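For this depiction, one protein chain was excluded, whereas all remaining protein chains were kept in their positions.
All chains are identified by letter, namely A, B and C, in their written order; residue positions are counted from 1 within each chain.
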């Protein structure tokens, strides 16, 4: 019954990008965004065929190289790759449709941000940084269910608007940006911001929150001082070095060999 | 004074199941359900002789293979195996008696769920998932004591009803299901749900809780999308790979060699 | 100016006990009771010369064998051993004086119990267990200062009364018992009880606390079922196996070679 797919061509540049996307998945796992075989990242296909999405059935820490991604078109049809396709593909397709600036996106279930997604109160930035934090994080109120239809994906992408991170109510988060590293760096910062906000609120202590002017000033200062550092490349390279050390030493959630593709 | 037991026959299929049950115990330890030598899992004997229960005196992370289980009949008599029998055998016997659908069960003391067992307020599902979460988790109010009598075990099993997880008030949890992996997957999810609920409540932030309809919808979506994944097999294989990596790297609470059976 | 001490005789039995006491210190470190070079354990000298106390200047995880203890008489004079003597020796001398049943004692700064020591509210036993928990944990209100005088040590030992654990207000804990393992097992349980109590209180959820009758019943059940297990030997052997695995794998806070004795 099944059809042998003619495998889509992968240029050297794309192959290198998928290797980077695989490392991005493993950094996410290392930094607490893993949730068993759930969560995924996606990269817009440079030839306009759709997007490359982490295959189903493996954890974020088990994504090794191009073989761990499937090419999915904008209607959700798998048109390349050997593994399974996650049902939540419309998260990515609808962001890519509405946001031409976005090249990479992610959906994960980090502990504190998933807990915070249940809160009706806007996330406050208790400890602003000069780089890689989401400036505004809306909440999609639509459903706690999986986002498996174009309609839901579209609704979520509209709620995201021009931002780079969004809470899915009682579910998790979606992050995105113009480079492969952006969804990861923003997601890691978002998780930390949620942990910080939950901690200071739990303490019952009075606290101050920087205003919009102060947040904008800090971003501007960072960008003026050093756009390479504050743009994330320096931080990203630090994560890649940390990942390499973790892999050399061994980490239970991170694989160094591909997981064989099963029957699906 | 002691009698040499005629060892019960163990078929190849049963031996393989006990090896899986041993792995299940070690996954539980890896995921935070271990409490020194306390806690146990049990498997219904396929020949109706009773059930195979982790032997006493070792931790969940030290269960290696069939030699680490004892066969106990429905009156609590050890009829096979060389180690000690935990006093809380009626937890398992009474569930197996009342629930023909249950093949495997577990009793553990995970941190957050044990804390939550002290609460009189029903557990709310803050971050519902599409797989392996207990849908309803009743609380057995009978006693904080060990469950060492058939009467107590029966009362607990009746409070469990048709569900797959139950809090033991001021004590811990019991989980069960139709396969060996179910008590582990459900137990891990229950611990996380309790951690989530304690965290959001501690924050004092207003939060939303999905209604019954929404929970049912999410389960249905998962099952429709991919019954293999949402049925737990995919997730289980992820845990087994994680366990294998942890064992290759070394983990203080997880043994790779059997602990010799002592004088008891 | 310094005098060469005639080293006290150490019998084979005592040497074995000091080896066990060293392992007890390392288990304490492994289980979160370490605080840099602070904290100590002591063993009553079987020949009545005083007590053997962990030497100053090393962490609990760096205590390897008899060379890491000094013999201190009941007036605080070091009468054997090559290392420094902690200033808080009166904690041990005064317990040994008032409590002939006590053979071993410990003073540590575990995180949650040290935080709890600041609370004026009695510790509630949220998740009672059948073994090794302190039944009543008084609080010494005398001072947050180091206990460096016989007067303070005596006052603390009187507040301890017949119990096996005591909070030192805004400071830490002291535990003791009839065997070398008791202060460690009780200390580990006390830290967990404090973590549990702080967590459930922080949540703001209503919760139930077992009454005195129920606590007594649980202890009695454990003792009736299996006095070896509930008496702590089984659990202790589990910790020793865990320690051996941690040492084989390497742990930053645990040494496997003695730390050379410095100028003091």
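Heads up, the rule we're going with is that a contact is a pair of C-beta atoms (placed from the backbone, for glycine too) under 8 Å apart; a residue touches a chain by one contact, two chains touch by 3 or more.
Remember, it's a predicted structure, so these values are computed and weren't measured experimentally.
K.L.:
Omitted chain: which shown chains does it touch?
P.N.:
A, C
K.L.:
With the missing chain put back, one of A:19, A:66, A:150 or A:200 would touch it. Which one?
P.N.:
Considering the complete complex, A:200 is the one touching the chain left out.
K.L.:
Which is it among C:43, C:58, C:95 or C:174 that touches the chain not included here?
P.N.:
Of these options, the touching residue for the absent chain is C:58.
K.L.:
Identify the residues of chain C touching the omitted chain, counting contacts across the whole complex.
P.N.:
That gives, for chain C, the contact residues 36-38, 56-59, 62, 84, 87, 109, 111-112, 114-115, 117-121, 143-146, 148, 169-172, 197-198, 201-202, 204, 249-255, 259, 264.
K.L.:
For review purposes, identify every residue of chain A that touches the missing chain, sorted by number.
P.N.:
With respect to the unshown chain, the touching residues of chain A are 30, 126-130, 195-196, 199-200, 202-210, 214-215, 217-218, 221-222, 225-226, 228-229, 234-235, 237-239, 241-243, 245-246, 248-249, 251.
Throughout what follows, only the chains that are shown with their structure count from here on.
K.L.:
Can you list every chain in contact with both chain A and chain B?
P.N.:
Intersection of chain A and chain B contact lists gives nothing.
K.L.:
Give a one-word verdict, same or different, on whether chain B and chain C use largely identical residue numbers at their interface, taking over half shared as same.
P.N.:
Comparing the two copies, chain B and chain C contact each other through largely different residue numbers, since under half are shared.
K.L.:
What whole-number Å value describes the gap between the mean CA coordinates of chain B and chain C?
P.N.:
Each chain's C-alpha centroid was found; their separation is 33 Å.
K.L.:
Can you compute the centre-to-centre distance for chain A and chain C, using the mean CA position of each chain? Integer Å is fine.
P.N.:
Measuring from centre to centre gives 47 Å for this pair.
K.L.:
Mind pulling the chain B residues that touch 2 or more other chains?
P.N.:
Chain B, residues with two or more chain partners: 202, 204, 249, 251.
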